[in-house]
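A single protein chain has been omitted from the complex, and every remaining protein chain is retained in its original position.
As written, the chains take the letters A and B, and residue 1 is the first residue of each chain.
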Amino acid sequence: MNIVAPIKREMHVVHSRGDKVFRGIVTAGALTSLVILGLIGSFLFARGAQVFSQYGLKFITGTNWSSSMEEGIPSEFGMGPMLVGTIVVSVIALLFAVPMSIAGALYIEFYATGRVRKIMSGLLDLAAAIPSIIFGLWGIQIFTNFGQRWASFLGNRLGFVPIFNTISDNYGRSPFVAGCVLAAMVVPITTSVAREVYSRTPRELIDTCYALGGSKWGAIKTVVLPFGKSGVVGGAMLGLGRALGETVAVYLVLNLNFRYTFRILESEGGNVASLIATRFGESSSEELTALVAAGFVLFLLTLSVNMVASAIVAKTTRS
Amino acid sequence: MKVTTVSQRIESEGAVMSNTSAVLDTPEQAFAGLETRDAHAWFGKHHALSSVSLRFPAKSVTGLIGPSGCGKSTYLRLLNRMHEFIPNSAMAGEVLLHGVDIYGESVDPAAIRLKIGMVFQKPNPFPAMTIRENVISGLKLAHIKIDNEDDLVEKCLNRAGLWKEVKDRLDASGGSLSGGQQQRLCIARSLAVEPEVLLMDEPCSALDPGSTLRIEETIKELAEKITVVIVTHNMQQASRVSDYCAFFLSDGGPGVLVEADQTRKMFTNPTDTRTADYVQGKFG
Partner (left out) sequence: MSDVTIPQPTRPWQRKRQDVVRSAVSIGAVGVLSLVIVLFTGFAGVDGWAVTVFLVSVLLIIVRGRKMSVKERGNAKVQLFITAAALLAFAPWISIFGSVLVKGIVGLKLNFVTSDMRTTVPDDELNLGGALHAMLGSLLMVVMATAITLPLGILSGVYLTEIKGRFTFLVRFVIQSMSGVPSIVAGLFVFTTYVSATHGPTAFGGSLALGILMLPTVARTSEEVLKLVPDDLRSASLALGARQWRTTLMVVLPTVRSGLITAAILGVARVIGETAPLLLTAGSNTAFWFNPLKGPIASLPIYVFGMLQIGTEYAVNRAWTGALVLMLTVFALFFTARKLGGKDKR
């Protein structure tokens, strides 16, 4: 008997009219979101490209930001100090925040018991919800006293170290203090992520450490910290992303000053976000475009940091 | 070696006990130094283990057998003070090592765990360490100085039956081995701190039959020098590997020790009918 090869039949999904309408509405909604958000991205990009083609790389490296209304004098826009300031303040924040977060996460997960743990956990969640304006308010009204004391301590005792060197004696509105306030803002995020990662350490590995005669710190050092390494890095990057874009807290604490400075105890500095906040009001359309370009650069910075963070966090949740 | 059970003695005097405790009577020189007297265990309010009295013979393999859920693993964890890591756990009775209650006031639990080691069901070498680092990890954790690291690593891997296979790649990651090899690495790791007793909680249940047989060979070799207590679900494994057996059973209440005897006797001519039913596969 002959065996006839089967004939493949096409299978189509046929949508009813109701479904077609439904799909149309949903797609329209999604596309609207896409268009709105994409518009912003492309707008920023377009303005950014315009400014870069006009000023070249000096836009990032130049130090002068002056808008000129007069005919013969060209405006100069260099966001260098602000960009450096953004990074400096954020790095200070991370340097304080990451060790505190690791310690906080370890404490909640391994040292705290029962009610203490629940209270600390609740406080952690609440702290992540505090709006940045309140951090700014607290920063300038309450923290500055402490920050000033610590900064002057550093400046007086360790003033020979170049970054701690200062000209004036006023430490209050310095990148150091701003960095401390930012650190307080970043810690809730990084601690939550770190705690989440540490809680997923396989219980058998920890039990094995104890079964071999180790102590609690031995178990943490041998198993928990290596296991949580990449997750903590991902959390730190998330925190960095927040610190880079922070406006109000830095604006309130820092005196804006357009100079490259690595002297973190000096009362001057700034970041891109506060630059925009300060200058948007009276700017000419030319300056406005430059501000948008600066915003674009900042956006690129936070975007790349966030992407790295998501990649790392995704890798740890997969494993 | 004379072995009697208390229930046997009492039955011969015409009384019946509902709860049996068994004692492996061993002459002193064959006694491992590890025994429990009237040991109980609780999880919260749940009474999981009741009145287990057992003396472990030295340099031999004792198998803890019985259906699942009757307290064998719980009992094992009483022996090296791992039971207390479970929240709301409690115990009663005594666990004695060379006459000293390991739950006594001045006893350091970590020091006990150096003398009484444990190998777990799922092979769990430290993933962030190499094979060499895994073997000596116990000594590092206990802050014990190592005189000759290479010698120690070779000795332990040899005893665990793994040396030939990994001697050329000691710096490979612990996780790069097969399941059976990983479990042997865990055995080597436990041996490095030189325990007197090695507790094994169903060490082969996650492995394939080939690896299982090799580990059983290793266990028999280990028993020439140290005492091994192995919990196993698998009766055939118990009859292959152990010299003595202790049979645990639970009727819905706490687990109890029904009978403990030489393996040969337990499987051919057990004293208790429940034991006979279990080893003949009538339940379990």
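As a working rule, contacts are C-beta pairs under 8 Å (C-beta built on N, C-alpha and C of every residue); 3 or more make two chains touch, one makes a residue touch a chain.
These figures come from a predicted structure and were not determined experimentally.
Trainee: Out of A:44, A:197 or A:265, which is the one that touches the chain we can't see?
Mentor: Result: among the candidates, A:44 touches the missing chain.
Trainee: Pick from A:51, A:84 or A:140: which residue touches the chain that isn't shown?
Mentor: Of all options in A:51, A:84 or A:140, contact with the hidden chain holds for A:140.
Trainee: Touching residues of chain A against the unshown chain: what are they?
Mentor: So the residues of chain A touching the missing chain come out as 15-16, 18-19, 21-23, 25-34, 36-38, 40-41, 43-44, 99-104, 106-108, 111, 120, 123, 125-127, 129-138, 140-143, 145-146, 149-150, 184, 187-188, 191, 215-218, 241, 244-248, 252, 273, 276-277, 280, 288, 291-292, 295-296, 298-299, 302-303, 305-307, 310.
Trainee: Write the list of chain B residues that the hidden chain touches.
Mentor: Chain B touches the missing chain through residues 15-19, 38, 40, 42, 47, 50-51, 81, 84, 89-93, 103-105, 109-110, 142-143.
Just so we're on the same page, only the chains that are shown with their structure count from here on.
Trainee: Round to the nearest whole Å and give the separation of the Cα centres of chain A and chain B.
Mentor: Their C-alpha centroids are separated by 51 Å.
Trainee: In their shared complex, at which residues does chain A touch chain B?
Mentor: Residues in contact with chain B: 202, 204-205, 207-215, 218-219, 222-223, 226-227.
Trainee: Would you pull the chain B residues touching chain A in the complex into a rising list?
Mentor: Touching chain A from chain B are residues 80, 82, 85, 110-111, 113-114, 117-118, 120, 122, 124, 126-128, 137-138, 140-142, 186, 189-190, 193.
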